[in-house]
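Structure incoming, see below.
For this view, one protein chain was removed and the others were kept in their places.
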Amino acid sequence: MSQAKPLKFVSLLGSLRTGSFNAVVARNLDLLAPEGVDVSALSSVRDIPHYDADLQAQGFPETVVEMGKAIAAADGLVIVTPEYNYSVPGAMKNALDWLSRLPDTPVAGKPVAILTASPGAIGGARAQYHLRQILVFLDGRVLNKPEVMIGQAPSRLDPETGSITDADTRSLITAQLSALAEMAGRQG
Amino acid sequence: MSQAKPLKFVSLLGSLRTGSFNAVVARNLDLLAPEGVDVSALSSVRDIPHYDADLQAQGFPETVVEMGKAIAAADGLVIVTPEYNYSVPGAMKNALDWLSRLPDTPVAGKPVAILTASPGAIGGARAQYHLRQILVFLDGRVLNKPEVMIGQAPSRLDPETGSITDADTRSLITAQLSALAEMAGRQG
Amino acid sequence: MSQAKPLKFVSLLGSLRTGSFNAVVARNLDLLAPEGVDVSALSSVRDIPHYDADLQAQGFPETVVEMGKAIAAADGLVIVTPEYNYSVPGAMKNALDWLSRLPDTPVAGKPVAILTASPGAIGGARAQYHLRQILVFLDGRVLNKPEVMIGQAPSRLDPETGSITDADTRSLITAQLSALAEMAGRQG
Partner (left out) sequence: MSQAKPLKFVSLLGSLRTGSFNAVVARNLDLLAPEGVDVSALSSVRDIPHYDADLQAQGFPETVVEMGKAIAAADGLVIVTPEYNYSVPGAMKNALDWLSRLPDTPVAGKPVAILTASPGAIGGARAQYHLRQILVFLDGRVLNKPEVMIGQAPSRLDPETGSITDADTRSLITAQLSALAEMAGRQG
């Protein structure tokens, strides 16, 4: 990366619980990002009411407006989420439902990377392909490779210390953020 | 249907707005059900907080508990939902996320029918296949046919009067509820 | 299983190569089936030409007709397939494309179980959900649980000896065939 000014990515987290594996991943993104790339967290999806067009008619919730501005200003969006019931958590989907209605469609054309972590072997893969289909409508430019599906998370992350203990997982995340940076640079 | 006692289905609605096409569909289910089948509405998905395992640790929300009991007591579950961003609305998915965690897994083994309505030509099909994948995990017995995807909803439903104006759509819904009744009868 | 006469399942294999992991799985089904259940292999999908409606107009290929008869006569269908490119192998899909056109729709209403094996961690999960969507159209009654996705196949199967070396995998397959037998019994 020989970019004069750093790339700024924002991350959106799909889990609400304190000891979340995915929260550990999200909090390590900035540390693991390649040189010249900053990653900062968007606000929690918790604070967004269930999407309701009648509510939208009264004005978008402030959290959604701010989230939309932050995504619009960023060079890329990093989605970190658990898989619930073979798909995207309702709370994460709800945030995307609101973001999709913003008049300036902040996700459109934006480079997007997806990471999932789970205790099982499959590592959230099922949620990723649902997310990809959703992001076709939002017109995000979703990175193909490398995919980051962190299976058997308890053996790779430590929610107690907040660190990613597995070196291969750390390398994979850095590789993905580098690929996203390359995609973001190509676009400019 | 020569059943001694009527079958009881419960319906879950994925839309929150007042003038919702899907709300019209949901409210017409009982009217369109075949003889010997009653359909009653579950409470709104609006009242359910975003799923959070920490919240669950303090006890399931009362709405979720009641919803679970009603599903457990019913002979079948009818899901009526719009498609948001090529998938299931966040609020609907969130209700399913909570229901999936109830200790008695009320959806497991339960006959399930899916209906979607939308203004576009595709009629919510994309949401239906995501729902089907989700329901594999919840172990619902999802009816295959007939599928009910009500495209170009404004020409088939009237949110003003609350009626389904298109006779073919009414017949299709009756046919689907009859098929669900047959599946529910077979199970007993 | 206290059934007077045995249940007969037929298996369809999606791989053509000699040393296939999935072929090992398919060949072990009869051995691993619970008492009272026989599993026999359908002919190879290799011998079926690419689906072409013009060809169909001249008559269904003999292999397809025979395969359809065998499925129609069976109590259940067991699909064993690798995942190619995050979906169902073309050759397997082609067999299903032909079977779906048979006038008597042999798969309709038939209990179906899906097994996938792969060298990777995900074990073919992505192919399974595509198969499930396909089988909605064919109106198969696809078993929800247990799902059989055999990841890291080289550590669980031995194509040299043709045996499934991992005891948990053997138990899981037996459990799935038992569940399919229960579904098939319930239907009768």
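Per-chain residue numbering starts at 1, and chain names A, B and C are given in the order in which the chains are listed.
Throughout what follows, contacts are C-beta pairs under 8 Å (C-beta built on N, C-alpha and C of every residue); 3 or more make two chains touch, one makes a residue touch a chain.
Given the structure is predicted, the values throughout are model-derived calculations rather than measurements.
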Options A:Phe21, A:Phe60 or A:Tyr129, residue touching the unrepresented chain: A:Tyr129
Sole touch to the unshown chain from C:Arg46, C:Lys69 or C:Lys145: residue C:Arg46
Given B:Arg27, B:Lys93, B:Arg126 or B:Arg156, the one touching the chain that is not displayed: B:Arg126
Contact residue for the chain not shown (choose from C:Ala26, C:Leu42, C:Ile134 or C:Ile173): C:Ile134
Which residue, C:Ala33, C:Met67, C:Val80 or C:Ala95, contacts the hidden chain when the whole complex is considered? C:Ala95
Residue list for chain C contacting the dropped chain reads 16-18, 45-46, 50-55, 84-97, 100, 126, 130, 133-134, 136-138
Quickly run down the residues of chain B that touch the omitted chain. 86, 121-123, 125-126, 129, 149, 151
Under the stated touch rule, tell me which residues of chain A contact the chain that is not displayed. 129, 132-133, 136, 139-141, 144-145, 147, 186-187
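Here is the rule we go by: only the chains that are shown with their structure count from here on.
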Do the two copies chain A and chain B share over half of their interface residue numbers, or under half; same or different? same
Rotating chain A so that its CA atoms sit on those of chain C: what angle is that, to a multiple of 5 degrees? 180
When the C-alpha atoms of chain B and chain C are each averaged to a single point, how far apart are the two points in Å? 31
Chain A-chain C separation of Cα centroids, rounded to whole Å: 37
For chain A and chain B, let me know how many angstrom lie between their CA-based centres, rounded off. 30
Touching two or more other chains - residues of chain C: 129
